[in-house]
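I'd like to ask some things about the structure below.
What follows is part of the complex, with its chains left where they were.
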Amino acid sequence: MEKIYAHPESLRDISTHYCAGCGHGIAHKLVCQVIDELGIREKVIAIAPVGCAVLAYDYWDFDCTEAAHGRALAVATAMKRTRPQNIVFTYQGDGDLAAIGTSETIHAANRGENLTAIFINNAVYGMTGGQMAPTTLLGQKTATTILGREAKLQGYPLKISELLAQLPGVCYVERASLHSPAEIIKAKKAMKQAFANQIDNSGFSLVELLSPCPTYWGLSPVKSMAWIKDAMSKEFPLGRIK
Amino acid sequence: MAEDKRILMTGNEAIGEGAIRCGCGFYAGYPITPQNELTAYMAKNMPENNRVFIQAESELAAINMVFGASAAGVRAMTSSSSPGVSLKQEGISYLAGAELPAVIVNIMRGGPGLGNIAPSQSDYFQATKGGGHGDYHSMVLSPSSVEESYRLMFHAFDLADKYRGPVIILGDGMLGQMMEPLSLDPGEMRRYAKPWALTGCQDRKPNIIRSLLLKDGALEALNLKLQKKYQQAREKEQRWEEQFTGDAKVVLVAYGGMARIIKSVVRQLRQKSRKVGLIRPISLWPFPVQAFARLSGRKVKYLVVEMSYGQMVEDVRLAVNCAAPVEFLGRAGGAMPSEEEIISAINKIKI
Amino acid sequence: MAKITIDQEKCKGCFLCVGVCPKGLIKAEKALNKKGINPVKFEGKEECAGCCLCAVICPDCCIEVYK
Amino acid sequence: MTDKIIIAGAGGQGVMLLGKVIAEAAMREKKFVTWLPAYGAEVRGGTANCMVIISDEEIGSPYISLADSMVILNEPSFLRFKSKIKNNGAMLVNSSLVKDVPGISAAVRSLPLTDAAFKLGNIKAANMVALGAFISQTGLIKSRTALAVIKDAVSPDKPELIKQNIAAFKEGCSLAAQPKDRCPKNG
């Protein structure tokens, strides 16, 4: 028998610190599969966020740096400008990319930096214990929206991907989801495109992944996937945005 | 008549030229007075020298870009003035934690808050004690002329690479905006191997740049390593200038722009045979305690003069260690002690 | 014609694989692993289609598929 | 008299709540008390533990470098903390997850806490099983006080949960009672 689904080469074979059913695990694997398939492992520089995925560098077997919370795309900008021969990507949560890092995100995109951003939207701040994220749905209960997010008080879920798609410097934006194998396969394709764009010097690419955080959604992993399908992807429609 | 090779330059421009000549490959900045001449200089001259210039969207973005360029193994710098440097404090702490070399220029202006754009030395504490979080120190260098602004850049980038950490050039608006003649002697540019840099993991194990250390004892170990470097720096990297300390009864202490003024006071008083001298700290961190230790046997009195309400004076007191009285004269918020005020303060000291 | 292997020590028992297997070949293990949770086990013999759905969704890369 | 207790397990095993119940009960018994949590990376993963000190006098550090007693709910926690128990200390170990308990000079009690909770239908109640066993083993607080705290800790509109917790607590008491101890019937 032949192994037809194997552990990706770029992913170290150790247990992660993620909760059971956490989408970061799936997304990490996809990143590695794409990098392996494109054969760019030795060229890649990854920028880990501050968020549950800060320890990505413990799992990924290629060059990685940390960035201060929210600043991954500023760090990435300088790396790519000074080392255009490398493939530079950021991997960021919704708090990182769309709250504290809003400015860095928008301006890197607007400059049309030749970068790839993988954006993990789990509608919550995982690492710090489940507070509201910019992407938290209306009505969703979090540690800081005890009665559920209310438009009047906390505003609406921020669709940063749609905003970024408006910018002429941005070449590719797609929203995918990790809630089923079929969607995961689409997500991988989108991510591959986002890396391929960088290889082709096409400018800024971003893939948003709707990703489960069972722990702070208070749902089982299986129910979390259902919630993405039934609730989250209604607010954040899947597909290519640009 | 041999042609004069000197050129008139502002301190800001001299800093930029020094950086370019010693191999600075990346600059990111955000406009703020009184350092705009430096950003403008880099905007023009970095690209002309095939280096990367970015006008960042903010000081925060700029310092984090510097983090990125430095992590990629490139000599990198940013510059700003007081309020903008306050915004960089988290980033500077990260540079220290991740052990990344970088040069940060602060051309100080009047504070607190928006303050004004007059020269000031009110950010000494921030620069030397660590305005960011954690037990780190930036090395801090303070030029006092346009020429020295140029030359210290070579030293700053060397220190950054050698000790792998942030180095701050602490200037003030007067120094940054004034012009003086400058000879652009090519300084010596050392190159440091950077096996830790992120360049892609071809033919080697992956490199990781991080400052998060969660395993038991790991962060303490980093801190002990940093403390060791700091101790080494304290031993090897103290720099200062002194004049007439051999027989001085009153030693004036000032740095940067303020030191220019005490120098002319000393010159004047010496002409009148008054026994005054001066110590001008050039490295503010590590603070040149050796300069004071040398005089500890002699009966001198110190007068520290700052464009602040008393910041460096604390380090002088700690350095002198009660071996001699330490007086202080300071003004800030755009005002600076005048020669007359300094002389009258000297006259008040009983010797 | 196909089979999967499951690294039970890495398995976190999220049961996502259980839910996606079209043939219901993955089941909870009674025994706990060292993490203190119930991992899953493969109970298919011939039926496994090698469709990889289980492996694709596994967040912890515990599953490898052979065909 | 000062008692230093370390409670450790995996995230999700309820070690924090277990410690809080002990601390709250001790407070109600007029003691000085501190409770100190330690989490993994920011919040998740790895081991979680908390430290509880109960004393007749003001408490200095809430941090415990050498514990009088311990509740150990999983194997990594055992490995991490086994050197921190006093020679004559009391250690309650969850034998469902910790197979060997080598080289410990403390009085070790190994009980299948998770299995017991599993049997009661809620694996998450292993912490309450542990509580019952622990106070039976050590007598540090009265089980009456503990039961009162357990009731107050859960909002009254979840009577089912309260019941489960109490059942788990009692199961812990009887587990611990089996060879040597007895669970106070008026608890």
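To keep things simple, chains are lettered A, B, C and D as they appear, and every chain counts its residues starting from 1.
Methods note: contacts are C-beta pairs under 8 Å (C-beta built on N, C-alpha and C of every residue); 3 or more make two chains touch, one makes a residue touch a chain.
This is a predicted model, so every value here is computed, not measured.
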**Prompt:** Hey, what stoichiometry does the whole file give for these chains?
**Reply:** A x2, B x2, C x2, D x2
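Methods note: only the chains that are shown with their structure count from here on.
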**Complete:** Per the C-alpha centroid definition, the whole-Å distance linking subunit A and subunit C comes out as 26
**Message:** Counting only Cα atoms for the centres, state how far subunit C is from subunit D in Å.
**Reply:** 34
**Centroid distance [mean C-alpha coordinates] between subunit C and subunit B, Å** = 60
**Item:** Multi-chain contact sites of subunit B, meaning residues that touch two or more partners
**Value:** 212
**Asked** Mind pulling the subunit A residues that touch 2 or more other chains?
**Response** 16, 18-19, 54-55
**Message:** Using the touch definition from the top, list the residues of subunit A that touch subunit C in their complex.
**Reply:** 1-8, 11, 13, 15-16, 18-26, 29, 180-181, 184-185, 214, 220-222, 225
**Request:** In the complex, go through subunit D and note every residue touching subunit C.
**Result:** 9-10, 13, 73-76, 94, 96-97, 114
**Request:** Spell out the residues on subunit A that touch subunit B in their complex, using ranges where they run on.
**Result:** 41-45, 47, 54-55, 57, 60-68, 71, 74-79, 81-83, 85-87, 103-104, 107
